[in-house]
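Apart from one protein chain that is not included, each protein chain of the complex appears where it belongs.
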């Protein structure tokens, strides 16, 4: 994917540039690819997902990215019904300084606040991602 | 409150002792006081809240207490409807190494995952707690 | 309150009559009083709350009212955010053969499926109702 | 309240200006007042609530404001736990071409999708607002 | 599918007839087909889904069907976990005067109230339906 989103009106804005820079720091490549599929319906969707979440929120000082990603995982696991986004944030946490154990611990802890079913369901997602990362490493 | 819970059958268990020790490290005094009110209905309630959450989960290595408390705040804010527990965990986060800014950041970030209403409602709770802690400090 | 709802068009229907009969068996007096307040906005509101929930669902054979009320309490406690309705169903359970202990047990059990905060919040509601019923009994 | 938010860095941006213009069209005065209270914690909060929700989303063509506000009411009522925001959007709907009956109908309809408790709770909020608007009109 | 539901006891009722008429106006054929599968367990299920939702609620004056369907979409998208029903209501909205853009806008707007994950997940469902309707049109 390129930086070329439709709906470029404000592409020169500081917020978009700052957001895209932050987004790349955190998610590397990939990440927005899933949203490209929605661009014929909402051409601005990539811009929306970059500007407020990354240009505004993730660019704020006062909380490190590793903790932000673990907090995102906590929220997704506790709310349920966000499996694709949970996956993105598990990868992002692991790519930004969180250990595998930390990801597991945050999800397991959700059994206390959101009940065992939500925690167990999210642990399955963690397991699936860790297994895929393992088999990818072996290939290399 | 004392350690004297009704339902002492397993009070000598390692898990309860470990949980109570961890609980005191994290919450200091207070904390369980709110639950004492429920003990005539469920005499074991204090034990339940100590053993699994603190004796099992919070006693696990692999994730520091500050991050655990910020993850708890993320979950409570994102789910909504847990104001008393959100309050307990905001205090616990601040008492275990999280800065005020970190607490604010985690809650604000929930606007991305759970929408603005849940995030704004939880920011009001944060504000209320910070104000109370300020006026308490001034008194001292 | 009387049976005189506005929107009587179908008041002679079997469903409404059956529903009102079932409703009176379960809730006695009271119950719909809270909804009367909404009748200037939705004159049919009382009829809607009688016909489908009581005329259709609660009138079905195959599950006793005590279990239906305990299931309602489980759902309200687990979902959260339904305090007025949780109260109605706690009274209804107690008035239809459930013991106080059974109500407490169902709510406590929700800690496993919906997390401790939702269960604790609902236990406070149970406590409040049991205390009020106690002081009412003493007066008599 | 004035347009003078702290965190003015991007205040000259097209998005903020467009958002503030749209916000004023929809909410008139009031509205952001509630958020001012949070500005010592998050000086940018007003800007965040203007830029993405109003500068981006509400400024999009393709859906009229009346329908947008009724959709917001549907979502708040169905999710529950957003009473302050539900209030803001009921006022906004009424101020932007929705009739009282339309607001009532949308909320009542939520009984089908989100259950009677959520719908009844939100109808109480509607009732409270309509009563206040009535007594305000009488005063004038 | 025929009108022949089991559990016909009240089939001659005004409510059922009115509901079925309204249902056909809105959903055309299809629609209830999915529920037929459940009739050996709950023979009355089709009647329940016709009478209260269509015979009572959707038959009320005061809100047009296009807006009712957009409100239903808003609620489903914001709550999450209702994909089959979201699909039914997207079709119903498009068949009752809502434009594709209006459906997209309502769902996108949910990012503000319910967070980006719920909105993105529902946008995928919208996309899938629009693509299927396109390829169906081409075939014809």
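The first chain written gets the first letter, and so on, giving A, B, C, D and E; residue counts start at 1 in each chain.
Quick note on the criterion: contacts are C-beta pairs under 8 Å (C-beta built on N, C-alpha and C of every residue); 3 or more make two chains touch, one makes a residue touch a chain.
All of these numbers come straight from a predicted model, not from anything done at the bench.
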Item to check | Shown chains touched by the chain that is not drawn here | outcome: A, B, C, D, E
Checklist outcome for this item: Considering the complete complex, of C:26, C:45, C:79 or C:92, the missing chain is touched by C:79
Checklist entry - Of the residues in chain C, which ones touch the absent chain? => result 52-53, 57-58, 60, 62-63, 67-68, 70-79, 82, 85, 99, 101-102, 104-106, 108-114
Checklist entry - Given the full complex, what residues of chain E touch the hidden partner chain? => result 35, 37-38, 41-42, 45, 48-49, 53, 76, 80-82, 84-85
Item to check | Where the missing chain touches chain D, by residue | outcome: 78, 110-118
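The rule we apply is simple: only the chains that are shown with their structure count from here on.
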Item to check | Other chains in touch with both chain B and chain D | outcome: A, C, E
Next on the checklist: Just to be sure I understand the contacts, which chains border both chain E and chain D?
Outcome noted: A, B, C
Checklist outcome for this item: Of A-E and B-E, the pair joined by more C-beta contact pairs is A-E
Next on the checklist: If I compare contact pairs by residue number, which of C-D, D-E or A-C overlaps with B-D on over half of them?
Outcome noted: C-D
Checklist entry - Counting shared numbers against all numbers at the contact of chain A and chain B, is it over half, same, or under half, different? => result same
Item to check | Chain separated most widely from chain E, comparing mean CA positions | outcome: B
Item to check | Mean-CA-position distance for chain D and chain A (Å) | outcome: 29
Item to check | For chain B paired with chain C, centre-to-centre distance based on mean C-alpha positions, whole Å | outcome: 32
Item to check | Per-residue overlap in chain C, given as positions that touch at least 2 other chains | outcome: 48, 80-81, 111, 116-118
Checklist entry - Draw the chains as dots and join the ones that touch; what shape do you get: line, ring, star, complete or other? => result complete
